[in-house]
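Complex shown without one protein chain; remaining protein chains in place.
Moving on to chain A:
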């Protein structure tokens, strides 16, 4: 047994099997049993830890672990049943307190017991795969106390009742709540969820269902939303105080469902206080609240956005199709800009700059702006107004701002080519009459258009500016080479390149001698330096400043159109002229002549001529004399300028027709371009491709595209495939 070792001494374990007296086990167990009793009876102070530990150790060592374990279970269960009974007998508020106290007691006891039985817990328990002491204690509590029929329901009811009280405004003992609910959590997640959380959520759902119903019947939308906000913060706070953190998400979603999701439709559509009302009255706070609440629930924001879109489209449609509103184009556009600003602000302040809302705004504007076919014209007129006078005195930054806003509307236009046509007309008039408030602003807008639509869109417009500059230089050259002309009438000529300017019919008339001489001199000068070009005077577009004397001494300077000048100059040689004589002498076309005479004889304050008879309209038998009694408080009097007006119906038809005609070659060019690269393409794809290519200028009509295809087939640019009727083939 002993080895020859260098150790001093050695203690060896017994190697023989020692059979212990079974009575020994009973005795030891009795000691431990008694100890457990004492512990539960709050008499633990008299016990010796070391002795009890040793006893438990010995039992396990001598293979009595099972007896110990089963004994533990029995004893503990016995005590727990006693405890349960006492809890059951508690009255009223004392119930919860007692439960809590007993739970704490049990935990303390359990700790002590486990310390005593630690050896068993570490050896016997794992090797036989039994439940550890601590856990066992919890399970026994759960089974004996918590799940006892009388305790279980009463406990839950008490807790839920307290929550309800707190929700209705009473103060409750939160610490107690916390401790009791912690008990659930300590017993295991499934116990917490099954025994408390689930019923809690159900009860909460009921509660909020009723609450929300009450509110919705009695409040308007804004008030309801305020009321709906509160429970969200309340419940989060409640969770922080006495519930498991994991319950926060769940209770929040219950509140969201009951208070918000279930009532989304009703709230949004609430009469007199719903979303539409908020939009109309700029109720930023209410809308902001609606946004932040509704974004919590699925389809919440979708509903808001859809209602806003519908409203916008309706309102926009009414705006643009109302004949009253279309009377003044400038106001029409201003109204649209104002509406856009309004909604921009709403989306910014209340809807958190949400991109999807921005998109809804844009698509709505695009929808209704194009409902009125005159929108392109009106936008051009708006710009015209701004560039003539509206931007006078406005700082550079503000000008940029206004033009950017106009560009925003421009982007919505489907028929950008119509806008281009009008813009060209209006620009031409502005340039020629010198009536633009700021050259910089004009160029600024051209740059913006170029950025938006490409070089082609603006090349002709820029050509117009170039012509103006070149004409100025040409004129200087002319006067420099003809110094003798510095005395006598001053000629100002603008030479316009035909392709760049809107097509105008050339109207001839007989100019007064002094003027026509000058014109001829200019023509020779110009053609001297530009051979091969052809000049034609646009007498219908010019103006003249004439000095006139009325009566004996009334001197005025009259600013008139070329036609008007021709008429007036005749009176230098005759006192009285008939309509026919004037017509013959000037050769001005009848309709123009009538308008011209009307503006000089029938308009108050501008009646430099007197007409006999004094009727309102110009008749072919009328006669005219100079009005010697003409007065005006101004020295300079302007009679009838060529201002951009809203087109008359026949003019509108004509412009529209020209636009349609211009579209045909563009469509054909697109078709040829596409077919040249694809070689073979089927019908539907050609249509789609063409529309896509021309999108930035106008919305191409499939029927029109078909017509152009057929025309190209006839002219042998394309052919149909012989076997598949749907295919077209490019013919090189």
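The rule we apply is simple: contacts are C-beta pairs under 8 Å (C-beta built on N, C-alpha and C of every residue); 3 or more make two chains touch, one makes a residue touch a chain; residues count from 1.
Quick note on the criterion: contacts and distances are computed from a predicted model.
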Name per UniProt, for the chain absent here [options: "Defective in cullin neddylation protein", "Diamine acetyltransferase 2-like", "DNA repair protein RAD51 homolog 4" or "Kv channel-interacting protein 4"]: "Defective in cullin neddylation protein"
Touch criterion as defined above, residue of A:127, A:149 or A:703 at the omitted chain: A:703
Residues in chain A touching the chain absent from view: 682-684, 702-703, 706-707, 710, 713-714, 720, 725-728
